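For reference, the structure is listed below as structure tokens.
The complex appears here minus one protein chain, its other protein chains still in place.
For chain A:
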Amino acid sequence: MSQAAPRKTDIGPPQYEKFLPPIVKKNYGKWLYHEILKPGVMVHVAESGDKLFTVRAGSPRLISIMTIRKFCDFADKYCSGFLRFTSRNNVEFLLTDQTKIDPLIADLKAVGFPVGGLGNSISNIVHTQGWVHCHSSATDASGIVKSVMDDLIEYFTGMKLPGKLRIALACCLNMCGAVHCSDIAILGVHRRPPKVQHDNLKKLCEIPTLISSCPTGAIRTAMVDGKESVEIEEDLCMYCANCYTVCPATALNDPLNDGISIWVGGKVSNARHEPMFSKLAIPYIPNNPPRWPEVVSAVRNLVEIWAKDARKYERMGEWINRIGWPRFFKKAGIEFTKYHIDDFKFAGTTYKKSVHLKY
């Protein structure tokens, strides 16, 4: 069917130098300092005295080729055809002419792209596939991100927070992304064990792989109606879905019980305090599409109590370390439950072993 066209493989990505604006090439590795001029706009000054202006705009990450072409139109008009994306999926326009900054911002705003996400702001939400594309999602990604960002937009376009605040979302605990290390993390959770399809399990799955996929050892071999299959010890199952990842016959998605948990206090940078994991704040909020109002108000509440209380530069986790977790729960008005107490391996290391307590 096919003509013998030469087939190229293993060529890798294009060499990045092809895509660097001339001013970047010229001053590569020779930048002296930078300043944030206003929300979403910064200047980098090179040893040569050259100035590079960056305008950062929010993007929904899931974008069509029409949106990409729109970004290209702006980059052609203002930036000699160069642009880049950031590690939080914002889009950045790189300018050499300061007078073009405001017209660019006006053009971006006219088509609905806010400028911001720099300095002490809430930048874009790192997120995942959700119901748009993944089979194991306990919630949607794009929908919640849109709802939360709509509510917090003043913090994206402003810089009035004590420090940086990173929000991330993952639609199941595979945590594709940065959920385990963010100031506020929104995580999809299941609450019921898989329903095993005994009829075709043997056909679809490799049983030893399935058994070893379970972190708590809840899966056993079993003969059911004369068929080789598995049984799940429901008391041992914490609904992580890893068995479903390796075996299609153990689906556990459940509209009635799937929902959201919220985590706080993670960070990756080394500034001041070492990197930290996010920790559980709210174990469960039901899914409520299309706007997830309960999730939105829970996130806003966390942002606001931190913003009001934290010292300058203090990230969410550093603030909680200072005031202590009991104070955090009190200030946030969040009920503390048995679900907050770790019961996985070495859980004891997370218990309080002193009388350093506040009353």
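Basically, a contact is a pair of C-beta atoms (placed from the backbone, for glycine too) under 8 Å apart; a residue touches a chain by one contact, two chains touch by 3 or more; residues count from 1.
Following the convention adopted for this analysis, contacts and distances are computed from a predicted model.
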Ask   = Can you pick, from "NADPH-dependent glutamate synthase", "Sulfite reductase, dissimilatory-type subunit alpha", "Cytochrome d ubiquinol oxidase subunit II" or "Carbon monoxide dehydrogenase small chain", the UniProt name of the chain not shown?
value = "Sulfite reductase, dissimilatory-type subunit alpha"
Key: Candidate in contact with the missing chain, chosen from A:Pro39, A:Gly177 or A:Gly265   = A:Gly177
For chain A, the residues touching the chain missing from this view = 2, 5, 7-16, 18-21, 24, 28-29, 31-35, 44, 52, 54, 59, 61-66, 68-69, 71-72, 75-76, 81-87, 89, 91, 94, 126, 128, 130-137, 140, 143, 173-181, 209, 212-213, 215, 240, 242, 244-246, 248, 251, 253-255, 258, 266, 268-273, 275, 277, 287, 289-290, 312-313, 344-345
